[in-house]
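A single protein chain has been omitted; all remaining protein chains appear in their positions.
Showing chain A:
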Amino acid sequence: MIPRTSEVNHIHIRSVLFSSIVNVGDTDEHTAFSRAIAIQKYEPEFNPTLNNLLDFPRYQIFTMVRPPAIPPKEVVMESYHDPAFIKVNSIDIFGISTAAMLHIGGIQNIDLESRVKHVRDYRTNPDPKNLSIVPFATVSRKHREPKGREE
């Protein structure tokens, strides 16, 4: 098979982060993996004791086995290109994040994986009328009283 040529005149990207890449050219194989624990905290400072507590394997989402992909059906494929060009004038992307990819050119095998765990940590119960939605953690750990708190 004669490879097709991709032609892009102009690329403008503001940010590429967390295992993401921008590739111009052909690729045989590419694998990217990203995992993240995103903590939405009330207090702006990071508590160093969290370093020991926040272990990836402690959360099920990082240990659960990825379901096996359905193996591709072997099909005899013939493709003819006339003319062998994919033309794009401009690409404008604000952000590429978390094992994502922008690829200009042909690619044979690509495997991207990302796992994200969100935790919202409030200083006090944000919804006291509906306690049932807030399962208070049974882990008994010394509750740190926030500084400068009234009452």
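In this text, contacts are C-beta pairs under 8 Å (C-beta built on N, C-alpha and C of every residue); 3 or more make two chains touch, one makes a residue touch a chain; residues count from 1.
Please note the rule applied: contacts and distances are computed from a predicted model.
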Of "Peptide/nickel transport system permease protein", "Thiamine pyrophosphate enzyme TPP-binding domain-containing protein", "Spore gernimation protein GerPD" or "Succinate dehydrogenase / fumarate reductase iron-sulfur subunit", the UniProt protein name belonging to the chain not shown is "Spore gernimation protein GerPD"
Extract the touching residues of chain A with respect to the undisplayed chain.
3-4, 6, 8, 20, 26, 32, 34, 39, 47, 50, 53-54, 58-61, 64, 66, 69, 72, 75-125, 133-139, 141, 143-144
